[in-house]
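Sharing a structure here in structure tokens format.
Every protein chain but one is kept in place in this view of the complex.
By written order: A and B. Residues from 1 in each chain.
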Amino acid sequence: MYKKLKPYIMLAPVMIIILGIFTMGLVLGFFQSLGYFPVIGLNDFTLKYYKEVLLDKSFIDSFKFSIYISLISSVLSVIIGVLLAYSIFQSKHKKGIEEIIYKLPIIVPHSIAALLVYNMLTQSGVLARVLFSLGFISEQAQFPSLIFDKNGIGIIVTYIWKETPFIAMVVYTVLSNINEKLAEAALNLGANKRQVFWRIILPLIMPSILSSFIIIFSFSFGSFEVPYLLGPTNPKTLPVKAYIEYTNPDLTHRPYTMVINMILTFYSFLLVWLYSKTFKLISKFNG
Amino acid sequence: MKRNSYISKVIMCVIIFLLIFPLGVVLLWSFVKIWPWPNLVPRDFGIRAFEYILNPNNKSIRILCFSVCLSSVVTVITLLISIPAAKALGVYNFKGKDFFKILVLAPIIVPTIAVAMGIHVAFIKLGLANTVLGVVLVHLIPCLPYGIRILTNVFEIIGESMEMQARVLGANSIQTFIRITLPLIAPGLLSAGSLVFIVSFSQYFLTFLIGGGRIITFSMLMFPYIQSGDRMMACSYSIVFILSTLVILLIIEKIVRSYYKGENYFYM
Partner (left out) sequence: MKKISIILLMIMLVVNLTACGNNSNKEEYNVLDKEWKDILEDAKGTTVNFYGWGGSQKTNEWLDDFVAKRLKEEYDITFNRVPMNIDDILNKLLGEKQVDVKKGNIDIVWINGENFYTAKNNDLLLGSFTEKLPNFNKYIDKDSPEVKYDFGFAVDGYEAPYGKAQFVMIYDKVRLDKAPKSHEEILEMVKNNPGKFTYPAPPDFTGSAFVRNIIYDIVGYEKFISMEADKERIQKEVAPAMEFLKEIRPYLWKEGKTYPATIAQLDNMFADNEVLMTMSYNPNHVASKIVTGEFPETSSVTILNRGTIGNTHFLTIPYNAPNKAAALVVIDFILSIEAQSSKYDPENWGDLPVIDNGKLNEAEKKIFENIKLGKGTLPQSVLLEHRVPEMPANIIPIIEEIWQENIPVEGE
């Protein structure tokens, strides 16, 4: 009996925190999104807030904008991250400093990352100055606006800068654990390098790539600092919208905040579900 | 063959340069007084911002120390409760394992703002808002998934056979844990601990919402400057932030390494 219960007991402390705070927070938020918020005198469950939010045009814009930013930044981060990990792996004959310094962005918080992209990409930023001194542009106005722009370039670049090393680190760890003999054997059997990468290495690192993709996608989808600091006036990303609603002094606006939060949560869960589906599919595929 | 590795070297250097160069610019900006367009190099340097940060009147350094303590506490608690959970998930088979695996990862998938805003009123009611305890608890949410995930991988690799042997040889469970398990998972603890520390140390929104200004961390001092666009101040705070993180990580690494020196050859 004890043996059977043992894993559950070991999980108990973590579950107390996760269920007690995390799940509780979500449930309370969910109730508020349905208009049940007794402390301010809202006592009736209603779908009114969902309806209003979902039919609001600026919400749709925000939603599209959020998805677009997360998708582009996550895809690019994954590509660059894998490239970086693979190139470090390939060129690693002697252990170099590159193995440590590429991880630096991981310890940098997003707010600083935003600052740093700001320094680089404004029309008076470092990049514009370099282009100017090289003669590519003759005045500031010719430099495209990359920060606070409607295309969210500044936000995307910030996320890429921040997440690429994360992907690279995950992939690199897997790569260095892959038995080298496997690749060598394949090479000996006449496979070329490209084939080795696509047929052997990629399938092996695919699960970690996918799971890290999900992590960075949902992170960028739900985090508010970067778009808050670098986003355009219009459209705002969903988390920024939620935050602005949250700070509305009229507390009867709270349900709107929570509706946005619930939609964010819903999509995140959808992603996890998709992820576990694909994951199963892939593992089936690989036998 | 030769050409290939040359290309990957170039790719690597370019990417790493793009990652590191902006940090160099931040370092430079923290000393910049005037840097008019279109100069490539600042015209005038100063140390106004560092003078400000080091001035004891505004307590920046004290708050930095407090933040380090707070995040250390969060890290220790996270690791303490992650170890059993990770072992359960990594070693045993039991009903609902997949569900638990997803549940413990959920906090990194679900936006923390949704959770924090939902729990805020409850925390106020329970008297947890504006207390260190409340902030520590809420920090655990984004931290736990990282701790559990990394340690689960470690336990999956080492399995239980070593511990079993020790138990068979007559060691009790505490001895087994300290003599066998801990050294085995030490490298994993190191990377989990570092990551958890970073996550906790850089939290802005959660601390600010649940701490309500009574708990001030270094991130909270820094954010208004980034927002207000005083680049010299913002960059200087950033540099101090990054350097202190690095120092802490180095210290953690040194401690762990010196403890388990010569004992960790079991693990990879």
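Rule of thumb we're sticking to: contacts are C-beta pairs under 8 Å (C-beta built on N, C-alpha and C of every residue); 3 or more make two chains touch, one makes a residue touch a chain.
All values derive from a computational prediction rather than experimental measurement.
**Student:** Using the touch definition from the top, which of A:S124, A:S176, A:S211 or A:S276 touches the missing chain?
**Tutor:** Spelled out, the listed residue whose C-beta touches the missing chain is A:S124.
**Student:** Which listed residue (B:I81, B:L144, B:L221 or B:I239) would be found touching the missing chain in the intact complex?
**Tutor:** Candidates B:I81, B:L144, B:L221 or B:I239; residue touching the omitted chain: B:L221.
**Student:** Have a look at B:R48, B:K97 or B:R167 and name the one touching the chain we're not showing.
**Tutor:** In the full complex, the listed residue that touches the missing chain is B:R48.
**Student:** Provide the residue numbers of chain A that touch the chain removed from this figure.
**Tutor:** Interface residues of chain A facing the absent chain: 39-40, 122-124, 140-141, 145, 148-150, 231-234, 246-247, 249, 251.
**Student:** Which residues does chain B use to touch the chain missing from this display?
**Tutor:** Here the touching residues of chain B are 33-37, 44, 46, 48-49, 52, 55, 57-59, 69-70, 72-73, 76-77, 120-121, 124-125, 129-133, 136, 178, 182, 208, 212-216, 220-221, 224-225, 227-233, 259.
Here, only the chains that are shown with their structure count from here on.
**Student:** Distance-wise, how many Å sit between the C-alpha centres of chain A and chain B, to the nearest whole number?
**Tutor:** Comparing mean C-alpha positions, chain B is 17 Å from chain A.
**Student:** Spell out the part of chain A that touches chain B in their complex, as residue ranges.
**Tutor:** 4, 6-11, 13-15, 17-18, 21-22, 24-30, 32, 39, 80, 83-84, 86-88, 90-91, 98, 101-102, 104-112, 114-117, 119-120, 124, 126, 128-130, 132-133, 140, 161, 164-165, 177, 193, 214-215, 218-219, 221-225, 229, 239, 242-243, 246, 257-258, 261-262, 264-265, 268-269, 271-272, 276
**Student:** Can you check the complex and tell me which residues of chain B touch chain A?
**Tutor:** Its residues touching chain A are 1, 4-5, 8-9, 11-13, 15-16, 18-20, 22-23, 25-26, 29, 37-40, 81-82, 84-85, 87-89, 92, 94, 97, 100, 102-119, 121-122, 137-138, 140-141, 144, 148, 195, 198, 201-202, 204-205, 219, 222-223, 226-227, 231, 234-235, 238, 241-242, 245-246, 249, 268.
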